[in-house]
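My questions will all concern the structure given below.
Missing here is one protein chain; the remaining ones are kept as they sit in the complex.
Lettered A, B and C in written order, each chain numbered from 1.
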Amino acid sequence: MFKQKYLSIAVTVFLFAVMFLAGSFRYTGFFSLQVILNLLIDNAFLLIVAVGMTFVIVTGGIDLSVGSVIALTTMMSASLVQEHGWPPAVVIPLMLVIGSLFGWVMGAIIHYFKIQPFIVTLAGMFLARGLCYVISINTITIDDAFYTKMAQTKIHLPGGSFISISVIIALVVIAAGIYIAHYTRLGRNIYALGGSEQSALLMGLPVARTKIAVYTLSGFCSALAGVVFTFYMLSGYGLHAMGLELDAIASVVIGGTLLTGGVGYIFGTFFGVLIQGVIQTIISFEGTLSSWWTKIVIGLLLFLFILFQRVLSARQATQKL
Amino acid sequence: NNNNAEPSKQAAASSAAPSSEAPASEAAAPADQQITMGFAQVGAESGWRTANTDSIQSAAKEAGVDLKFSDAQQKQENQIKAIRSYIQQKVDVIAFSPVVESGWDTVLKEAKDAGIPVILTDRAVDSKDTSLYVTFMGSDFVEEGRMAGAWLAEQYKDATEDVNIVELQGTTGSAPANDRKAGFEEKIAGNAHLKVIASQTGDFTRAKGKEVMQAFLKANKDIDVLYAHNDDMALGAIQAIEAAGLKPGVDIKIISVDGVKDGMTAAAEGKINYIVECNPLLGPLLMQTAKDMLAGKEVPKRIVTPDGTFTSEQAKEALPNRKY
Amino acid sequence: MSTVDGQEREPILQMSGIYKHFPGVKALNNVSFRLFPGEVHALMGENGAGKSTLIKVLTGVYSIDQGAVTLSGRHVAIHSPLEAQAAGISTVYQEVNLCPNLTVAENIFIGREPRRFGRILWKEMNRKAEQLLRERLQLGIDVTQPLYMYSVAIQQLVAIARALNISAKVLILDEPTSSLDRNEVEQLFKIMRKLKEDGLAILFVTHFLDQVYEISERITILRNGEFVGEYEAAQLPRIELVSKMIGKELELLGELPKAGGEGRAEAKESLIEAIGLGRKGAIEPFDLLIGKGEVVSLAGLLGSGRTEMARLFFGADRPDQGQLLLKDSPGAVHSPRQAIDAGIAFCPENRKTEGIIDDLTVRENIVLAMQATRGWMRRIPRKKQDELADQYIKALNINPPNPEHLVKNLSGGNQQKVILARWLLTQPKLLILDEPTRGIDVGAKAEIQKLVLSLARQGMSVLFVSSELEEVVRVSDRIVVLRDRKKVKEMQEDIGQQQVMQAIAGG
Partner (left out) sequence: MRIHKHHLFWPLAMLAALLLFNLFYSPEEFYTVQVRNGHLYGTLIDILNFGAPLILVAIGMTVVIATGGIDLSVGSIVAISGAMACLTISKGADQDALGLLAEAIALSIGIALLLGLWNGLLVSVIGIQPIIATLILMVAGRGIAQLITSGQIITVTSDRYGYIGSGSLLGLPFSIFIVVAVFAVAVLLTRRTALGLFIESVGRNPSASRLAGIRSRYVLIAVYLFCGLCAAIAGLILSSNVSSADGNNAGLWYELDAILAVVIGGTSLTGGRFYLTGTLIGALIIQTLTTTIYMIGVPPEITLVVKAFVVLVVCLIQSETFRKTLVQRWQTRRYPAEREVAKHV
């Protein structure tokens, strides 16, 4: 039996394919493996952040700090590697720890003091962004050999196309995300929490631990995305990843996750990111849009996509909940 | 330095690109096959930027260049993505105004591997490997700051009392803000009487410029000079100064950067004392350079578009034929 | 542990001198409670007496203001349901507290999923869940479906299955039977007896007196948050139990006028008629006519389609065939709003998700439907609102009688009364009641039944759905029997429980 719950994902994947094919018919050079791979290369960091974000949103929360944490990670990495000469082998794990810690603190505040996640993570967003400027308001370029290598190594695939190391990292994170979500207790507790926090508590689930873990996980993902972003940009800069939180949230929601919590799939998020990427690629292949028409068309494409998604999975929507 | 107040666009172009004797005949060579140029613009964050975009788009049309334009909405990631897609589309030349200087090596290397030459406009990149791009044309933000500072230092070189300066910075961390601040500070450092007593970001906008200036006026009794990183903030600040019952340009001297039309008008009215121009009309020069380059000509690594400066008088003269 | 005689055994659980207050309410006031191994102990009291609060205090949902708890002779301080479970207390809370988005199997096993190397074994989990439901509760449903697909009754059974699956010393069941019908209750009692024999201590809350006497040895009674006493069930006659619960002699019990009494059986003018009304997957097309001032009941087993039928009458679900004819007003009924305008009211079965607006006050909840019919422009003046709220708080005996109390802080039974008040206020022509007496105490239940009958006498029609046959038989003029989502029978004359049961069973 074709389960109801997979319908919305199937619709999402289908619409992605439609968009890609439409682009292929319209633009020369669009229909190639490398264009798809570029979606991954250019959105590796977004994929990673979106995995963390999916977990947060599934619990019914939200994390606005992700973009800033990415910027902070690039800034700290650049500063430590470049200006203080620390080895990447120390810096990268350190970043991951700091990111997780950042998330942990936010999670603890959210849970223990019962403050709305939106606000706590908004403060986190201000704080992380602000700390970047405290380190430096200028950009710091990284020319460390390891970072450069990570940035520029191409992994060749048959057919002359290639991907970057960051893509591998992102795919691993996706796979790990799916595993955690569906095959571990933590994952199921996250879904339970999103379904009903009160019930989760009464069912004797470790609500505090789960909630804090989710924000820690998101902090970790942000930091890892920050590391990948550092590879991508080879620089630290306080204005990096501006507004990325909205892209991440949009990807998650486009992928079929409900902001009210309890429902959502990492796999859907994966396609949510790709769909945003395809929209952008279409725009740059179009190449004749003025700045404002660019925005309007992005909005329109997003609207059409969501409209079709709604219409095609309407059967599910009429279900009582 | 600050006296070449009347740079004609054409003059700048021909003097900067040394090998453009007769553009019409040169254009013949690549005209057989149309040039496709991918241009990755920063965004449309200001009137200045829009003028820049307009100039490039209309110049491309005139020069018969097939322009692929994309708007990165102030995000470096988006610019990188756009450049990747240009590589994918196998354009003949890629041009872009980097959002920031750093972080371009990877994608530029991909362009180089694909054999596509790259032209930077408006802002440089800080790659060690200068073979990654063919040329960089555009203004120099630090230099703009220096010009502003130099004028001020000159005005107050005989000052015996402290001169209180307030500064309206651009968006925190953005390259023009950082550089215009640095250049300015460099030039006024020599005079101990020139003191920046307050400095705050006005996000390059009129509304913020006005709001911050209002606060400055309340918090500081005696402001002599305002240095704004762009005209828009200066224009907002002028309204705040007028609301406080002071005369902009007289009670408080105002220096700003950009030279957009509204700014020039204010300067002509004597409300802005000194404007450092930052010229957005790079289009014709860019197209010319691209054609030259593809025709196999030698192109200099750095093409400077000289920035003009305007005092009130000069602004009055220049105003009638300002286009943007 | 000596097991000579009830009084000398050592209690496995002892709560003494428990105090708990909420802003404005003394929910528990010096309450004591003992529970012995191998007994079923009923906790009794009116709506809002503090039963659920005592349970929540015990299992660490609320903190205790004052008082001591000993478990197996040791002092314990339980701070969360998680700790309660670890200490061997397994609980089914009053309102179904499960995660609607998870599958049935997960709801049973979450937190204790079968795993290998940390990886959840889904197949095994589903298999076990299915087995558990089938073998112990005789419930054969698809356990891989999300829980929200099922009715409250099924959800309640799932909650019970979850609690049974925890190996515990103490089992707490807070009104587990409120939405179950006789068969399910029988099944549950069978399991409880078995567990009792195994030495488990069971705390059982219900408002059904029959059930209390059927299964429990001892009874503790609370009234208004105060401890009234602990009794042997055998030595406490029914009348006395009730009067102890409500604090005065109860005379109305058993004196309800029977349905079909004088002046009621006359030929009825019809009010509303369903012709071939049906909805795929929910209920097969049926015809049903409800007359003015008539009480029609729907009877059937779990999942027989009673709720679905009721919802179609209200336009809560869209029928995909047939039509609904209103005799007075020509308008069609496609949405609850149109139904209300046509004079229909509907108390849904799941009060938590479809009934109350939990963050609003009692007053606001009461006036909501009436206000909706008046439109947003014609706001009911505040003074009028207060009057109406007060009137119905008194009429239905809602406790605490404070119209500005948040509904979410009311006890379950009182919430039900608030919803009832909401609909009575609109003075409907047809009142649809889906399990209206669910979780309502004896006194109030009798009040509601009386109300239904007196409303009918005044000309209001009632469509009544209840799992309690006794109640159904008592109030109805006509009983419609459903089986497997199909209307199978309509009974008008001589309704007795026995006949109805036979019809339901397919006789």
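In the analysis below, a residue touches a chain if its C-beta (ideal position, glycine included) is under 8 Å from a C-beta of that chain, and two chains touch if they have at least 3 such contacts.
Since this is a predicted model, take the numbers as computed values, not measurements.
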{"item": "Chains in view that touch the one left out, judged over the entire complex", "value": "A, B, C"}
{"item": "Sole contact to the chain not displayed, among C:Ala87, C:Leu188 or C:Ala316", "value": "C:Ala316"}
{"item": "Residue, one of C:Lys248, C:Arg374 or C:Lys394, that touches the chain absent here", "value": "C:Arg374"}
{"item": "Option touching the unshown chain, where B:Ala244, B:Leu294 or B:Leu319 are the choices", "value": "B:Ala244"}
{"item": "Contact partner of the left-out chain, one of C:Asn30, C:Thr353, C:Asn402 or C:Gln497", "value": "C:Thr353"}
{"item": "Interface with the unshown chain - residue positions in subunit C", "value": "60-63, 79-80, 314, 316, 335-337, 340-341, 346, 348, 353-360, 364, 367-369, 371-380, 422"}
{"item": "Subunit B, residues in touch with the chain not shown (by the definition above)", "value": "43-47, 49-51, 53-54, 169, 172, 198-201, 203-207, 210-212, 214-216, 218-219, 232, 235-236, 239, 243-245, 260, 262"}
{"item": "Hidden partner chain, residues of subunit A it touches", "value": "109, 111-116, 118-120, 122-127, 129-131, 133-134, 137, 197-198, 201, 207-208, 246, 249-250, 253-254, 258-259, 290-300, 302-303, 306-307, 310, 317, 320-321"}
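Just so we're on the same page, only the chains that are shown with their structure count from here on.
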{"item": "Chain located farthest away, centre of subunit B as origin (C-alpha)", "value": "C"}
{"item": "Chain whose averaged C-alpha position falls nearest the assembly-wide average", "value": "A"}
{"item": "Approximate Å spacing (C-alpha centroids) for the pair subunit A, subunit B", "value": "34"}
{"item": "Between subunit C and subunit B, distance of the C-alpha-averaged centres to the nearest whole Å", "value": "72"}
{"item": "Subunit A and subunit C: spacing of chain centres that average the CA atoms, whole Å", "value": "44"}
{"item": "Interface hub residues of subunit B, defined as touching at least two other chains", "value": "none"}
{"item": "Subunit C, residues touching no fewer than two other chains", "value": "none"}
{"item": "Residues of subunit C that touch subunit A when the two form their complex", "value": "61, 80-82, 84-85, 91, 93, 97-102, 106-107, 110-111, 113, 115, 118-120, 146, 148-149, 162, 317"}
{"item": "Complex contacts: residues of subunit A adjacent to subunit C", "value": "5, 182-185, 188-189, 191-192, 194-196, 198-206, 262-263, 319-321"}
{"item": "Residue ranges of subunit B in contact with subunit A within the complex", "value": "38, 41, 43-44, 50, 53, 57, 67-71, 73-78, 80-82, 84-86, 88-90, 99-103, 105-106, 109, 126, 128, 171-175, 178"}
